[in-house]
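What follows is a short report on a single structure.
Every protein chain but one is kept in place in this view of the complex.
After this line comes chain A, so read on.
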Amino acid sequence: MKMFEYMGKELFGQYGLPIPRGKMVTTPEAAAAAAREIGGSVVVKSQVLSGKRGKSGGIKFADNPEEAKATAGELLGLTIQGLRVEALLVEEKLKIDKELYISLAIDGAAKQPVLIASAQGGMEIEEVSEEHLVKTHIDPELGMQDFIAREVVRRMGVPRTSPHHQELVKLIKTLYKIFTEKDAELVEINPLVFSGDRVIAADAKVTVDEEALYRQPGLLQVTERTSAEEAAHALGLSFVELDGDIGVMANGAGITMATLDTLAFYGGKAANFLDAGGGTGEEGTAKALELILSRNPKSIFINIFGGITRCDDVARAFASVKKKRGIPVPVVVRLVGTNQEQGRAILREVGIEAYDFMQDAAQKAVELARS
């Protein structure tokens, strides 16, 4: 779960990380008030879950409250990378002496957190050349020891005599604390700035592990899902909207992907990805069908290889949806595995003959979508 910048900074603030003075606002009037409170020049930053806000014109400066109000009026309602700006962060304009970069993320290959730092911040980290990057894996059993943080700072080229040295060491340790305590997948500060003797997090990008939200009650929930995707998520279904015309339901992430690929192989295109999961019963299946229909597909392909999933559950759910609300488009079902015979008998009653092989069924679904 990605957090907005203002939420990330609030979190940083709670842990005592230095952040600019600022306020989140949603109206031009509030922006003016915030600017007045902060005093002097301010920066007005669009709050969207996307990078490249600066390049897209989503970050602007204002020298007084009146300007802040006008700027806020321009930014609110703007669309950046397809995302509508609904909130702004008004902050003190920092005197920036130097921009740096620091992040903690999870390296799946190394199976450990990885710290990446650079004395060259402010730009996309992918654009920083390898020799200017400091990369250190952190053994989760060891945690962020002082010597590790000091070594990172040394390799960033900040000497012990620098007024920023102690601040940086402290910041790295605090950042790791946030990363582990908040179940983060990513905490990133870009840029981290030197402003006089101060070290300040001028930006905050925090992504929290969705699987751990149950034990992070203090965090506000942010979603990037569409409302249909959100409804599916609440039911334990994994649903992604795509731009084709064949509705898809399968059980298991891998086989659902393979189902989309198989449709593509025969020249078709899926309207959605829907993994109904392992043990989804009748109710979940019925809900899944409703989600698929909401995409107005030309045909529907249900591909079930029953392990935990029982074929008769899926068939019963399908039959009940068909009877109750009717299914206005042709449906192709491939049904094998646990309780396959019972499932097929139920489908036969509603006029559907199930297929044995996914390739045959996929081909038929593509054909039906075309006709």
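To be clear about the criterion, a residue touches a chain if its C-beta (ideal position, glycine included) is under 8 Å from a C-beta of that chain, and two chains touch if they have at least 3 such contacts; residues count from 1.
Just so we're on the same page, contacts and distances are computed from a predicted model.
The unshown chain of the complex is recorded in UniProt as "Succinate--CoA ligase [ADP-forming] subunit alpha", chosen from "Succinate--CoA ligase [ADP-forming] subunit alpha", "NADH ubiquinone oxidoreductase 20 kDa subunit", "Spermidine/putrescine ABC transporter, permease protein" or "Phenylacetate-CoA oxygenase subunit PaaB". Considering A:P20, A:G58, A:G121 or A:G252, the position touching the chain not shown turns out to be A:G252 (whole complex). Summary of contacts with the chain left out: across A:P113, A:P297 or A:G343, the touching residue is A:P113. Among A:G16, A:G39, A:G57 or A:P140, the one in contact with the hidden chain is A:P140.
Check A:E167, A:E185, A:D245 or A:D313 against the missing chain and you find that the one touching it is A:E185. Along chain A, the points of touch with the absent chain fall at residues 106, 108-109, 111-113, 126, 139-141, 180, 183, 185, 209, 211-212, 214-215, 238, 240, 242, 250-258, 260-265, 269-270, 273, 275, 278-279, 305-308, 336-338, 357-359.
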